[in-house]
Each structure stands twice: as structure tokens, then as C-alpha cells.
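The complex appears here without one of its protein chains, the remainder shown in place.
Chain nomenclature is as follows: A, B and C, assigned in order of appearance, with residue numbering initiated at 1 for each chain independently.
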Amino acid sequence: MTYKVLLFASLRERIGQDHLSLELTDSEATVAALLRVIEEQHPELREILPHVRVAIDHEFGAPHATLPTDAEIALIPPVSGG
Amino acid sequence: MTYKVLLFASLRERIGQDHLSLELTDSEATVAALLRVIEEQHPELREILPHVRVAIDHEFGAPHATLPTDAEIALIPPVSGG
Amino acid sequence: MTTPPLIELVEAPISIDETMRRVEDPGCGAFVVFSGTVRDEHHGKQVDRLEYSAYAPMARAKMLEIAETARERWPLRKVAIIHRLGTLEIGEMSILIILALPHRKEGFAALEYCIDRFKEIVPIWKKEHFTDGEAVWVEGS
Partner (left out) sequence: MTTPPLIELVEAPISIDETMRRVEDPGCGAFVVFSGTVRDEHHGKQVDRLEYSAYAPMARAKMLEIAETARERWPLRKVAIIHRLGTLEIGEMSILIILALPHRKEGFAALEYCIDRFKEIVPIWKKEHFTDGEAVWVEGS
């Protein structure tokens, strides 16, 4: 399946686009596996990725949470609003 | 000595004037004695007086504090600002 | 900090935005604010309006004392304490306290201290005028 993953802030700037399109197998369709796939494809993100949370339909997903195919997926680097 | 004692809020309304003029002997020129003298002259204040503080030059006076002859003396019923 | 606290007794409505401008500080990222307003009921009775009266010079002295004590205990850069006197309608603001700090962490306890202490030691009194025509001085809160 193709997953669209939204990017913000420094991730958007470093990747140079506002989302990633990723092909994930069924076994890769979890939060933890998604982060591993992104790290393989974008080794320049290795330092930041351990601090990045994954949002699934506007909720933070636990590492083993699965990614529904129709969900809105986003990478959330450490926030700094307020 | 004659002391002028400022009145506010309910005390001002009950006495019908904005201050009392009191003759106090030297031994009566303390916070505690002042309150006793006022209670004798205004028994209608008996209930409220135990809750009234005496201000000497804008500071709350302890019971045994003496009243300087040139000080600004005021009766402070329980406050309700804010 | 060298700026003296902003301490005022006023007759006109209080603006928070305007007061914020008067205590703004480019080194402060956090402002905590307390605003007290006139409620429509007290002990089950309908309030029509309030009337605030002060022993003004002592009230200002005590407001200043609160501001300075708070600045000794917490890292506050600016302090404003303003109380309105005269007649206030339901919903109008009677008191405004603003504390400006570089960082927010200690602002909340400082703010609570200022309003709690205000209600103990500042010689200001309110008279409640109820909708049934009765009016009473509130003594103690």
C-alpha cells in the first residue's frame, strides 16, 4: 500500500516537501516500522527520528499501533508552540 | 490628648460620620485600649469591634502598639476588596 | 528589576490590553493575569451592582507591599495591581493583577499569593446592592 505521511517544521524543510509517499507492506504498517522505513530512506533524519512522534488521524500513535490505510498520517517533531 | 480615628464602610455608616474624635489618657493610647474606649462609647459596635483592626500610619497595629499623637489612626473592619 | 510596580485605584473601567502595554518587557515571555469581576449572585441573592470604597492611601501602601513581597519571593520582572472604586455593574472588572516573568514556571504561585494577600490586607470594602433593594457592606470574604 502507498501511504502519504505529512511533514512539518524542520522535517518539511530538510526533506524539501510537505509529505512523503511510502510503499509499506502490511507488516510495515505500524508506527515503529514506519519510522524504521523512513530512517532507511532518509539517513539524514537519524538524529531527529527518535524524538519524532507519529500522528494517526490527529492522535499520537503508540509504537505498535497499526496504520489504517485511510488514516491521515503525520510526523510530529518535538513541538515548540505556546 | 485628642485623637482623630478614621472610619470606613459599615463603621462610617453606623456612626454617621467619617471619623471619631476621642480623648485618650496616655495609658489609653494603645490599640487595645482604643478599642475598649470606642466600645464603651458606642456599644452598638460591640459585635463588629472584635473583628476590627487598627491602622497606625497605614500599618496594622498590634494590640499593645502605642498610638503616636501625630499618627493617622483608622479602624479597619474586615476587608472585602478584590 | 528597577521598574516600580504599577499600583492604581481607578474609577473608570480597566483594560487588560492597555495594562499589558504598560508592563510589557522584551525580556519577559510569560504573563499571568488575575481578573476579578462582579458576580450576579451572592449567597443565593440576586446582585444588582456593587459599590467599592477604599481607605485609599493605606490601600495603595498595602498593594505596593504585596507587589514588593511577591518580587522578593519570585523572579517577577513587572507587577501591576489595579483596583476599581465606585459603582460596578454585573460582569465589570473590580481587580486586575498582572505579573510578567522571563519564564512561566513560578508565575502561578506568585499570582495566587498576590490575590489571596490582597483579600486579607488591602483596606477596600464592597457594598452589595441587591435587586430587591437591600444593600449591605460585605465584611470579610
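What we mean here is this: a contact is a pair of C-beta atoms (placed from the backbone, for glycine too) under 8 Å apart; a residue touches a chain by one contact, two chains touch by 3 or more.
As the structure is a prediction and not an experimental result, all values here were calculated from the model.
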item: In the full complex, displayed partners of the excluded chain; value: A, C
item: Contact set of subunit C toward the excluded chain (per top definition); value: 15-17, 20, 24, 26-41, 90-91, 102, 104, 107-109, 111-112, 115
item: Hidden partner chain, residues of subunit A it touches; value: 6, 8-10, 13, 48, 51, 55, 58-60, 74, 76-82
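In this text, only the chains that are shown with their structure count from here on.
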item: Inter-centroid spacing, subunit C versus subunit B (mean Cα positions, whole Å); value: 26
item: Between subunit C and subunit A, distance of the C-alpha-averaged centres to the nearest whole Å; value: 48
item: Distance from subunit B to subunit A - Cα centre to Cα centre, in angstrom; value: 72
item: Sequence positions of subunit A contacting 2 or more other chains; value: none
item: Residue list for subunit C, restricted to those that touch at least two other chains; value: none
